[in-house]
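The other protein chains are all here in position, but one chain of the complex has been omitted.
Chain naming follows the written order as A, B and C, and within any one chain the residues start at number 1.
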Amino acid sequence: MAEFLTLAQAIERYVDNGDSVALEGFTHLIPFAAGHEIIRQGKRDLALIRMTPDLIYDQLIGAGSARKLIFSWGGNPGVGSLHRFRDAVENDWPAPLEIVEHSHAAMAAAYAAGASNLPFGVLRGYIGSDLPKQNHTIKTIECPFTGEHLAAVPALRPDVAIVHAQQANRSGDVLIHGIIGIQKEAILAAKRAIVTVEEIVDEFSHPPHSIVVPNWVISAVCEVPGGAKPSYAHGYYHRDNAFYIEWDTIARDRERFTAWIDENVKKAPANA
Amino acid sequence: MAEFLTLAQAIERYVDNGDSVALEGFTHLIPFAAGHEIIRQGKRDLALIRMTPDLIYDQLIGAGSARKLIFSWGGNPGVGSLHRFRDAVENDWPAPLEIVEHSHAAMAAAYAAGASNLPFGVLRGYIGSDLPKQNHTIKTIECPFTGEHLAAVPALRPDVAIVHAQQANRSGDVLIHGIIGIQKEAILAAKRAIVTVEEIVDEFSHPPHSIVVPNWVISAVCEVPGGAKPSYAHGYYHRDNAFYIEWDTIARDRERFTAWIDENVKKAPANA
Amino acid sequence: MPETTYTNDELMAAEAARHLRDGAVCFVGIGLPSTAANLARLTHAPNLVLIYESGTIGTKPSVLPLSIGDGELAETADAVVSVPEIFAYWLQGGRIDVGFLGAAQIDRYCNLNTTVIGDYEKPKTRLPGAGGAPEIATSAKEVLMIMKQDKRTFVDRLDFVTTAGYFTGGDSRERSGAPGAGPTRVITNLGVFVPDSKTKELTLVQLHPGVDVEQVRAATGWPLRVAGELAQTPEPPAETLAVLRDLQARTKAAHAGG
Partner (left out) sequence: MPETTYTNDELMAAEAARHLRDGAVCFVGIGLPSTAANLARLTHAPNLVLIYESGTIGTKPSVLPLSIGDGELAETADAVVSVPEIFAYWLQGGRIDVGFLGAAQIDRYCNLNTTVIGDYEKPKTRLPGAGGAPEIATSAKEVLMIMKQDKRTFVDRLDFVTTAGYFTGGDSRERSGAPGAGPTRVITNLGVFVPDSKTKELTLVQLHPGVDVEQVRAATGWPLRVAGELAQTPEPPAETLAVLRDLQARTKAAHAGG
């Protein structure tokens, strides 16, 4: 049963050092405010899980929150590199980062397997790819009917999933609208789930392409207007494309990045 | 790309004797009109696939259209037995009926596997059940990560899927609204798909809990108002519960059943 | 003993409803389970979450559905999902607190038959089959059973095990890998049974008003285990009965039409 908490309370209560944490939202509704709160609270040694690490994980990695990253596409969409991610992988700065690398299809199957309480997901995947040589969690499974060989990936079961959504109602049910991505699977695959929302409403608006996640699979709901910025919230605000471009310059330089995090995250008020 | 056809044309063109045919619609939007057209056209030796055979398959089985049935719950919902199904299984009337019997969870996984172009579906299923002793298509698969044993079922890939939906637009895209069941999976698992609809509209109404299936995965769209009766079409008409109860009496007796089919199906006008 | 002012079905529904705690997530079949679950929701458990296998989550029907796919289940649901999703993410996903089942036949270890009476290949009576039961019974955290009891339903040996309860008793269910704990209570028209904590054999622990142990023995197809102390099923409170009768009157009115 979802409890209404401040974001600071939710992160403090549900995210522990060393946890595997999935901040999801596939190119939409990326939970930046929650990521910043994790940095502010100095959470450490996290195993970060996310299909598209995006700026949010560039920030967490650069800020030293992560020991491991499970991902499938680590770029700045439409811009180029994630420099903090690259610096961690290429130069171990600020710390070595263990990476477990998938394709999108495999990672989606792994989340769906986690949500389904299956130990593995199956896909026609990785054919001819070198990825299984580097990611030893990718295995082969034989179809008991046809004898075909398919790829198998272990289910993702994060300790905590964190997503951003447009609305919660007074019961803590959550409405996600627009590109729904992998959020439902992340919530259902995880042991605990935090959802930040743009607003709490009396009645959902039920626009087309919307889904509702019931309160009893959610640990905490936090009202955080703008909680996805500089990503976007369909129906609320647009993606701040200028910031995504600017990030390329900020993140390219360790000192400039550190100053940015100090100024904009660490010294920013907690979402309390 | 969906073509607009009459139901008679669609059944004639896309359903062949001996085909595996899935007329789906989980307790809602059951495509009765299409079933009746199949009987009228005298299609034979069909392998019928449907989670809940319901009255529609009781009619097809009793009328002698089927040689095989793949199913997971064969009752008259809220009423009792399907007498034509029972008579076929118990007494080979009007012909022997091969049955392949699943649980709902397994059959849903088998359709999803078919839609996903996977050769098998995996589930934590059939634990302690005698079903795998009778249905030899149920096998065991070992998780390559945990060593756990899970049930595997072969993907369902019908020759033809037939479903009923509320609306098609002028392009032949189809909107299903309310309980969405297994219809999308049946369409995507099948080689060919026929959709009967209540009406053709200029713009979809997009009510909550609706999905759209694009025209290019559908072979034919047929406008058949009332095509789900005596089942129901959410937003159009209710389930004819009185008929479901009456069916118990009609179907209990071979002669009465045959007379009913003659009168109400065979002598009824084709949906041309 | 006061005059009986309620039917056996009403008593069973009220007794079953009593065991559904508020806030529990309940995967419900049609018939008595659905009646009892909705009764609980309309009385002491307003936050009971009802899930029907047609994919309706958190549904709040004003009348009892005749099939698990009635339209009102979707209209009043918090969310409607596909059938593959309801079984994979919600049931198999471990999100169900209570699976609520009936059956044609049960044995002393709570295994269920809904498939055939007689031989599978040449059945005397072909029953509807499995539906959702095999996975509800193994994946729900616990299972509540409600069914009519006589020697044809409470049998020494099932003709077919459609759905597992406690297998052959003892720790055989635990060893099977079934995620859920299994049936915790069987409510019949005569009394209430719970599995023995060690052997898992069904034990009569409670009698309905006016029923004696011999009646129950006579309706049980195996040598019945009876608890040392037998409780008596409380009579349904007047308020509960009123709610139940209202619900059934509304249901009758709603389903009467064509």
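Everything that follows uses one rule, which is that contacts are C-beta pairs under 8 Å (C-beta built on N, C-alpha and C of every residue); 3 or more make two chains touch, one makes a residue touch a chain.
All of these numbers come straight from a predicted model, not from anything done at the bench.
> Under the definition given at the start, what are the shown partners of the omitted chain?
Spelled out, the missing chain touches these shown chains: A, B.
> Decide which residue listed in A:Arg86, A:Lys139 or A:His206 touches the omitted chain of the complex.
A:Arg86
> Out of A:Asp16, A:Asp45, A:Glu142 or A:Asp240, which is the one that touches the chain we can't see?
A:Asp240
> Taking the full complex into account, find the residue in A:Phe71, A:Phe120, A:Trp216 or A:Trp247 that is in contact with the omitted chain.
A:Phe71
> Among A:Leu7, A:Ala33 or A:Met51, which residue is in touch with the absent chain?
Only one of A:Leu7, A:Ala33 or A:Met51 touches the chain omitted from view, namely A:Met51.
> Which residue, B:Asn117, B:Thr140 or B:Asn264, contacts the hidden chain when the whole complex is considered?
In the full complex, the listed residue that touches the missing chain is B:Asn117.
> Considering the whole complex, not just the chains shown, which residues of chain B touch the missing one?
Interface with the chain not displayed, on the chain B side: 1, 112, 115-118, 173, 184-185, 188, 211-214, 216-217.
> Can you list, in ascending order, the chain A residues touching the missing chain?
Its contact residues with the unshown chain are 26-28, 51-52, 71-75, 77-78, 81-82, 85-86, 89-90, 101-106, 108-109, 111-112, 123-131, 134, 148-149, 178-182, 184-185, 209, 232, 234, 238-244.
Following the convention adopted for this analysis, only the chains that are shown with their structure count from here on.
> In terms of CA centroid distance, which chain is the most far removed from chain B?
So the chain farthest away from chain B turns out to be A.
> Please report how many Å separate the Cα centroid of chain B from that of chain C, as a whole number.
28
> So how far apart, in whole Å, are chain A and chain C when each is placed at the average of its C-alpha atoms?
Computed from C-alpha means, the inter-chain centre distance equals 40 Å.
> Of all the residues in chain A, which ones touch at least 2 other chains?
117-118
> In chain C, which residues are in touch with two or more of the other chains?
Residues 79, 88, 92, 139, 179 of chain C touch two or more partner chains.
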